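A single protein chain has been omitted; all remaining protein chains appear in their positions.
Every chain is named by a letter (A and B) in the order it is written, and numbering of its residues begins at 1.
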Amino acid sequence: MIPAQRDIGSLLLGDLAERLPGAVRELSRSCGECYLRVEPERLKELARFLKEQQAWQFAFLANISPVDWLTRAPRFEVVYHLRSLVFNYRLGLKVDVPDQSLSLPSLTGVWRAADWLEREAYDLFGVRFSGHPDLRRIMMPEDWQGHPYRRDFPLAGRAAE
Amino acid sequence: MGLIDDRFEKNFATDAVDTVLNLGRAYSLWPVAYGLACCAIEMIHTMTARWDLARFGAEVFRPSPRQADVMIVAGTVTHKMAPILRRLYDQMPEPKFVIAMGGCATAGGPFRTYSVVQGVDTIVPVDIYVEGCPPRPENLIRAFILLQERVKQMTIAKSPRVPAPPIRIEA
Partner (left out) sequence: MEPATADTALGYAPLLLTVLIATGVGAVTLLLGIFVRPSKPNPVKALAYECGNLPIGDARLPMRTRFYLFAMLLVIFDVEVVFLLPWAVNFVSLGLFGFVEMMIFLGVLLLGYGYLWRNGGLQWD
C-alpha cells in the first residue's frame, strides 16, 4: 500500500537515515506540507536520490524559492518544492546558503527545470549556483544592477531614492 | 528635410499642399498594434463595432512600425520593454505621434516599483496623455480627434518644427 502524504515525513527521514546518513538535519511540518532541512554539500546527492528512488520518484521540480531573512544568519535560504507525480507527494527541501560564497550546487544535472528556476533565483536574489551552464539574468534587463527581491533593495528602484 | 519638406518659405503653394496633405494624414492615422497591458483591451474595444474608431479614419492597425503613424502606448512599460518600445518608435516613418494611454504609460500608474518606467515620456516624446485606468474608449477616440486637429496644423514650409506641448485628456 502506498503511504499517504501526511506520513511521508517520518518515512523519508527513516529511509534517508539509512541510505544517506547526515544529509538531512531536521524535519519540519507546516500546513500539511513537510520540509527537510538539507546540508548544502549533500544537496545534489540527496536530490538525485529523491528523484531516482523507486519508492519516492520526485520527478518534478515545481519551484525554487529563495528567502531573504535579512537579519538572520545565514541570511539566505533556498526552498526547493518537489512533487512526486506517481505517488502525489509534495516535499520541500530547505537549504541554508553559506554567507561567504552565496552559492549552492546547481541541480540542473538532476532536473532540467532547475535551469530557468535557478536563473530566476540568481536574478532576483543574487544567490549563485555553481555548475549552472548559463547563469544569466532571466527577468530583469541584462544591464540591471542589483537584485530587486532582496529585502534591502528599495521598492521603487534605485532611481527613486 | 525631404525633397520639398522644410525647404521653402511659407507661400500659397505650400499652403495648398498643406491643405491636401494634412487632410490625408489626419484622416488616415494608422496606429501600431502595440498593446502592453490591460489598456490594450480598451484599445481593442475602441476598434470594435460599438465605438468604431474607423469612423475617424484610424482603423488600420499595423503590425509593423514601418507603415504606422501613431503609437498608442497602451499599458505598463517595464524597463525590460523600454528599449524595444524606443526601437519601434525609431523605426516608424515621419511624421509620427505618440498617445500615452492610461495611468501606467502616463506616469507609471500604481506601479511605483523598480521594474516599471515612470511615464513613457522618459523614452519617447508624447503628444497626448489619456487619463484613466484604463481610459474609456470615448477618451481614446477624443485623443484621436485632438491629434487630427494637431495634424491639420502641420506645414511642409520652413518652420522651427518645435514640438507642440502635450495635450492631457482627463478621465
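What we mean here is this: a residue touches a chain if its C-beta (ideal position, glycine included) is under 8 Å from a C-beta of that chain, and two chains touch if they have at least 3 such contacts.
Model, not experiment: these values are computed from the prediction.
> The complex has one chain that is not drawn here; which of the drawn chains does it touch?
B
> Which one touches the absent chain: B:A26, B:C39 or B:L85?
Only one listed residue reaches the unshown chain, and that is B:L85.
> Touching the left-out chain: which of B:G35, B:P65 or B:G132?
The single option touching the absent chain is B:P65.
> Residue-wise, where is chain B in contact with the chain that is not depicted?
1-6, 17, 21, 64-66, 83-85, 87-88, 90-91, 93-95, 156
To be clear about the criterion, only the chains that are shown with their structure count from here on.
> Taking the mean of the C-alpha atoms as each chain's centre, how many Å separate chain A from chain B?
47
> Over in the complex, which chain A residues touch chain B? Could you list them?
On the chain A side, the touching residues are 139-141, 144, 148, 153-160.
> Spell out the part of chain B that touches chain A in their complex, as residue ranges.
79-80, 83, 112-115, 118
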